[in-house]
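Of the protein chains in this complex, one is absent; all others appear in place.
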Amino acid sequence: MSSNHYFKHEGPWSDAGDPLMCTDTGDWRTKRPVVDKDKCIFCGFCAIYCPIQVMEMQADTHFEANLDFCKGCGICAKECPKDAITMISEGEFVS
Amino acid sequence: MNTTTAPSRIKVITGNAAAAIGAKLARPDVVAAYPITPQTEVIEQISTFHASGEMDCELITVEGENSAMNAVMAASLAGGRVFTASSSWGLVFMYDAVLAVAGARAPVVMVNVNRETPGIIAVSSGQQDMISTRDAGWIFLIAEDCQEVLDLVLQAYRLAEDHDIQLPVMVHYDGFFLSYLSEGVDIPEQETVDRFLSVLDDQPRRTALTPGQKLGVGSHGILGGYMELRHKHVTAMERSKDKFEEIDKEFAGIFGRPYGGQLEEYRTDDADIVLVGSGSMCGTIKSVIDDQREKGMRIGLVKIRMYRPFPHQALVAALKGKKGVGVVDRSLAFGFEGGPIYTELKAFETRLDGTQLISFIDGIANTDITKTNVEKMIQMTRDLADGKDVPEVTWVSYPEANTKGEK
Amino acid sequence: MAEKKQGRLTKVLDYLKHDDPFSKGVAFCPGCGLELLLRFIPRVLGNDIVITGTPSCSAPVLLGQNNQSWHTLSYFGTLMTGAAANATGLVRYYRKAGIDNTVVCFNGDGTANDIGFGNLSGAAERNEPFIYICYDNEGYMNTGIQKSGTTPFGATTTTTPYGSVHKGKNLRRMNLGLKMAMNKIPYTATATLSDLEDLAKKLLKAKEAKERGFCFLHVFAPCPTGWGADPADTIEICRRAVKTNYFPLWEAENGRIRMTKTVKKPKSVNTYTELMKKFHHMTEADMKVLQDDVEYEYCLLGGLSVLEAECQLPVSVKDQGDAS
Partner (left out) sequence: MMSEVRFHGRGGQGVVTTSKILANAFARTGQFGASFPMFGFERRGAPVTAFGRFSDRPVREKTQIYNPNILVVLDPSQKDSSTVFAGLLPGGMLLLNDKENSGDIRHDNLRKLAVVNASGIAMEEIGLPIPNTVVVGAFAKMSGLLDINPVVEALADYFSGKKLAANEICAKRGFDEVRIVEL
């Protein structure tokens, strides 16, 4: 008898009942965005243009990248109208 | 001459019309229609029913067969009952979707009007299109006459949508010889068909793609997941053999027409030689058998009604102990000398206790399988059984092929 | 410490009413235009949309793997050859069964303009009630950057490489958006990722218009990996595409074209091409051909948007009434 180990249905159905799959994309980047809170005018451009939508609001003062998933593309830094975000090489952060 | 059934139910119609009426009676939600000779009348009739309101379905006049199959696949996976029809080049043009339907276990019902394919342009009858797609993972049924076309369409829905099966079903019948042949057909009452199909409503509902239900279909099968799905598919195909027998008995009880399930055995009980055939040729074979029987020839016919899954258990049971068997193929198996069904049956030869098999190729490209052709096949099968030297493969209507052969 | 100027939050965030249904860790390259678009759509249209996708860059994210999924949307994994026909099957059944739905047929330019154009054209001709969104990254990127029908003149790909004899694609691109607008379908529009408010409005207009039939969105979505661009430039590339009229922003309701962004002083196309290596081998003469193409398509668009008002062709005066 065939099992239901991999699929719970007769056909190739996937249901999102189980927790979603998630890749450790944070491990892909070679540089990360660092936000200068003083320069940030809280306009949210970085948040809307982030392809992964992981520039997260911090209270309502500024935004910060969720480093678990940020791939270090640099769009936020490029789009920030106040140059409040700079991309720093991951090498600087190696403990 | 008194009439046996209520006169209003018998109508003289073509095979194509019978397919369209069968589809109408099954009340599909979505029908995809694209024309191709010799299938065109099927979708013309459905379009007429739709225009007159006789058929309350979504009719999609698609731009090509590939889209026909893709449209009904999606509608089926969304939970709907669907129908489409095609033939030869159209069937192979939609082949990627045909495979996807089987992989997704979408219970699509389709009619394929057999026509020569592939490779040489031929607008003529032959089962090569069926052979070219026989391993798609669909259930294949084959009709002999216009009545059986209609009946098989109805049986196809009970088989396809059965909760234990959930597999697409293709009903094949010979283009030209059947699609254009008109004969009396008993058109069942809608209520009777509804009753026959209502059994499905009492079964659990199949998984369906529904907005907002956090459920998706068409996923990647990865390693064990892929193998699991394929194993479920293979076992469902095997289950469909017995299921088809049950449906045939139930159908006979309701509509009064028993067909015999996977096979129809015609006068085989006391026969020591048998022809194996499928489709419209079987009508001619049966009439020649009756003639030969009067001359003392103990000859019978095994008619294949379910071609996929291959009914080998039933074939072995029917042919065991016969001295000689002639398999009539209306198609070719490239890479083998003999015909496709002959070659597949050969795989079970050792289970037949010494029965000898020979292959006849006839009826391709609209060639007529005449009574004399059938008589010749019977005589050669007789000679085979009597130990005479008979070629393994004979192209009955193309003597040039039988270089070693006589005449 | 200087008083921080409290900037106003961008209006775009007001359109993002719904959660992002996608897992945050998914397989798109850094700076991928498609990733932003794919997350943006359900955040604007809601998580009850049914989305279909083909084997493509979006497949490893849109389609599940065994029973597991990367997102919570109802989806249908289709073949490239059948995308719009599958979507047709869905909406036709939902209509028959009275199930309220928004079906988004989400495909790349290869499916939309090449292998799947047949069923796209059929769905438009039959006015099927769903939204077809083409993310145009101008090539077959998942298979490793091959040329497609929308790859622009001159661009290098792995099937139009730079060689001593042949140098990049020597054919014009197809203008997919214009082709679809010609059918007087309820709604057609172009959009891109630099103008997210415009994109959001057009998504909502499409959702409303789909009740009346077929809607087509042609969205310009750069692929940094495939175009030889810096991932950080993805949005700037979109901005310059609009500013050079390489990818003008317009919409068409029932075939009537209206510019949604008029560029007063369009820049020459090389301010766009300079951001991408795929153009860098192009000679003066090549760039002239590309510039002519851009201007030809833009003038065509301009003409179409005023056609009826200033039509010089003789029209039968008797039935001058509204043609639609």
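Each chain carries a letter (A, B and C) given by its place in the written order, and its residues are counted from 1.
Heads up, the rule we're going with is that a residue touches a chain if its C-beta (ideal position, glycine included) is under 8 Å from a C-beta of that chain, and two chains touch if they have at least 3 such contacts.
These figures come from a predicted structure and were not determined experimentally.
**Q** Going by the stated contact criterion, tell me the shown chains that border the hidden chain.
**A** Over the full assembly, the chain not pictured touches A, C.
**Q** Quick one: which of C:C29, C:A155 or C:M180 touches the chain that's been left out?
**A** C:C29
**Q** Among the options C:N86, C:N142 or C:T190, which residue touches the chain absent from this view?
**A** Of the candidates C:N86, C:N142 or C:T190, C:N142 is in touch with the missing chain.
**Q** Spell out the interface residues on chain C facing the chain that's missing from view.
**A** 27-30, 60, 142, 144, 224-225, 231
**Q** Touching residues of chain A against the unshown chain: what are they?
**A** Chain A touches the missing chain through residues 23, 25, 27-30, 71-72, 90-91.
Quick note on the criterion: only the chains that are shown with their structure count from here on.
**Q** Chain touch graph shape: choose line, ring, star, complete or other and state it.
**A** complete
**Q** Using only Cα atoms to place each chain's centre, name the chain farthest from chain B.
**A** A
**Q** Which chain pair shares more contacting C-beta pairs: A-C, or A-B?
**A** Output for the comparison: A-C.
**Q** What whole-Å value do you get for the distance between chain B and chain C if each is reduced to the mean of its CA atoms?
**A** That gives a centre separation of 44 Å.
**Q** How many angstrom between the C-alpha centroids of chain C and chain A?
**A** Chain centres of chain A and chain C, defined by C-alpha means, are spaced 24 Å apart.
**Q** Taking each chain's centre as its mean C-alpha position, how far apart are chain A and chain B in Å?
**A** Distance between chain centres, rounded to whole Å: 55 Å.
**Q** Send over the residues of chain C in touch with two or more other chains.
**A** Each of 63-67, 69, 72-73, 77 in chain C touches at least two other chains.
**Q** Which residues belonging to chain B are in contact with no fewer than two other chains?
**A** Residues 77, 214-222, 224-225 of chain B touch two or more partner chains.
**Q** Using the touch definition up top, name the residues of chain C that touch chain A in the complex.
**A** For this pair, the touching residues of chain C are 1-2, 4-10, 12-13, 16, 20, 23-33, 35-36, 39, 43, 63-73, 77, 193, 196, 224, 230-236.
**Q** Would you tell me which residues of chain A are touching chain C in their complex?
**A** Listed in rising order, the residues are 6-8, 12-16, 18, 20-26, 28-29, 38, 40-45, 47-54, 66, 68-69, 71-75, 77-79, 87.
**Q** Over in the complex, which chain A residues touch chain B? Could you list them?
**A** Result: residues 1-7, 9-17 of chain A touch chain B.
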